[in-house]
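Removed from the display is one protein chain of the complex; every other protein chain stays in position.
We just call them A and B in the order they show up, numbering each chain from 1.
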């Protein structure tokens, strides 16, 4: 502040000090509007189902805020229990943005049903989520979102997003702090990357194993394995595993404890 | 008086030096609170069988100065919730006024104020999130204690970024480091809420507060405690930490003036 006052040109004339143009340096904003609440999410689709999962730990630095803070939500349900929903959304990153995003999408899906008298398709919802994210291109929702449901043919559908709305339909996707640990495992176990048919040839002649939709039991076990492994190697992942499965018969939620260390 | 009406009422340059008119500057970026000024430290709260207990000390600090020693940081909302504020005190007072007007508005309806602690927490988190999104944050971290719509004990937190989370015991600020480990040991997750009595919860909070008083340089031994049960809210604002013993301080080594 002293140097600030000292910079003022001294003028003896009474009254002119007031009209002196003063130089105001640009102040740096010291408020940072984001934080990382850690955790990881994961989605895998099958022939007639989709699974979205996430750990339930919420962190702030080295502190654990809560051991049960869900990251996977039902979208378009009739009430707060989420009954009647047909779309799932997981968000990981900045939890407040994630919450806001979830509520906006939920309101959009509800208004769609109110205005059109039918439920929004997962494809339409996926597109809409992209535009919601892109609308905040220059002050983004700091989250990695994954959207899941069943498509028009009843097949499992999964869409993954970056924070500004770039999206893609995939078979599987891991997001969040342990994504780099889980994704390679999924590449290998779901899309059969680096797996070859034994005895089909030598060296480059080896035939890659073709990926095919996995049965639900296998996928559930893959999710559990992915998370128990991530818990061992990432401090922000743990406490509990929330899995939500969507099938033709509705939505089922499964909670399994994870290590709390 | 001279013929420069624009300087009337302002300090004279020939006596006081040139007037620093940077305060009157209309150009340049508009600035909002970038840091808190007068602040309160930790708030701690625990759920117990049939209610929630919450404490905060009565100090408002100005940086490292213990500026106001009789500030009530637990605020009651319409017999249904208690909110514990840490962070900026002026922002706390603003939020308190906001809650006052909501209470009045709600009471106009036929069935009175039907907002419960959970509704209130949702509302406050939206206010905080909106303000952070405008880059004009309300510099607080608050805990909301009361009951939800099913009459179950409710305890949840909201901070200046709009982040929310809920747990059987919560603490803000330094309490997150010092009080939470104590509470997690006293009330482990395996222990059902039914086994924690009101007296247990109160005693645990007093213990936590004492540790904070020993270790948090921005704390005070005068504090407020509120207990919310189905019977109502019991708020005591003139409590003192008893049975203090500073003997442990003798054995502390490291960080500070040491003789040997």
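Throughout what follows, contacts are C-beta pairs under 8 Å (C-beta built on N, C-alpha and C of every residue); 3 or more make two chains touch, one makes a residue touch a chain.
As a working rule, contacts and distances are computed from a predicted model.
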| item | value |
| --- | --- |
| Options "Nuclear pore complex protein Nup85", "Proteasome subunit alpha type", "BolA-like protein" or "COP9 signalosome complex subunit 3": UniProt name of the undisplayed chain | "Proteasome subunit alpha type" |
| Sole residue of B:75, B:118, B:132 or B:206 that reaches the chain not shown, by the stated touch rule | B:118 |
| Contact partner of the left-out chain, one of A:32, A:62 or A:114 | A:114 |
| Residues of chain B in contact with the chain not shown | 109-111, 114-115, 118-120, 122-123, 126, 149-150 |
| Hidden partner interface residues of chain A, rising order | 78-80, 103, 107, 110-111, 114 |
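Here is the rule we go by: only the chains that are shown with their structure count from here on.
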| item | value |
| --- | --- |
| Interchain centroid distance [CA atoms averaged], chain A/chain B, Å | 31 |
| Interface residues, chain A side, partner chain B - complex | 4-5, 8, 10-15, 17-20, 22, 24, 26-27, 29-31, 33-35, 37, 58, 60, 63, 65-69, 94-96, 99-100, 139, 260 |
| Partner chain A, residues of chain B touching it in the complex | 2, 4, 6-7, 10, 12-14, 18-22, 25, 27-29, 31-35, 125, 129, 132-133, 135, 137, 157, 161-167, 176-177, 180, 189 |
